[in-house]
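Structure in structure tokens, see below.
Missing here: one protein chain of the complex. Every other protein chain is in place.
Let's look at chain A:
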Amino acid sequence: MRNLTDTELAARVAQDIPDGSYVNLGIGKPTHVSGYVPEGREVIYHAENGIIGVGPTPAEGEEDLELIDASKRYVTPAPGAAYFEHADSFAMMRGGHIDIAVLGAYQVAQNGDIANWATLDNTFPPAVGGAMDLVVGVPTILVMMRHINRDGSPKLLRECTYPLTGLGVVSRVYTDLAVLDITPAGFKLVELTAGNTLDEVQALTEAKIHT
């Protein structure tokens, strides 16, 4: 099997973000997407903790300890950036002002359900953050994740088994093995990572992949 690395996957997602978009990147893998915007496009990144226009990482020694993104990484303001408080930040998200959100997930179901805040392990504290607000307010929800769990179990399912973050909200899923759209029929293949066959990817996917 040919697996995209996290940075290759981020670069792939970045290809699909149009010029002029306002984008929220979830914590973890999705934060890498901002490093791969194709030349000539201006994309404005929103971080839920109160900045729109998230710029590059500061040079070492130039960090401002009170200027971070949602992943708690030090950032800089891009030209045209603004700071604001939390109620305004979530008005941007819930109120439909952000165009695209890229999220990580534990599980995605064929009907577009997403689970990314809690597991079935009661000793593991749940942590929802801004995910439930994003999935109800942002029209395009892209998910970026590994195709399967470390133990080999599938993450692309007929139905999620973990508690849901949102119902029927995912537009497209990018994994290390394939890109899949959510359609009324279920998962539909957009592309396979070069070197993989549909049969190989289907074998690692619980839900049916339509072509």
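As a convention for this text, contacts are C-beta pairs under 8 Å (C-beta built on N, C-alpha and C of every residue); 3 or more make two chains touch, one makes a residue touch a chain; residues count from 1.
Just so it is clear, contacts and distances are computed from a predicted model.
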Mind telling me which option in "3-oxoadipate CoA-transferase, alpha subunit", "HEAT repeat domain-containing protein", "Raffinose/stachyose/melibiose transport system permease protein" or "GntR family transcriptional regulator" is what UniProt lists for the chain we can't see? "3-oxoadipate CoA-transferase, alpha subunit"
Residue, one of A:D99, A:D133 or A:D176, that touches the chain absent here: A:D133
Residue of A:G61, A:P125 or A:P184 touching the missing chain in the full complex: A:P125
Residues of chain A (touch criterion as defined above) contacting the omitted chain: 47-51, 64-69, 72, 77, 83-87, 89-90, 93-94, 118, 123-133, 136-137, 163-167
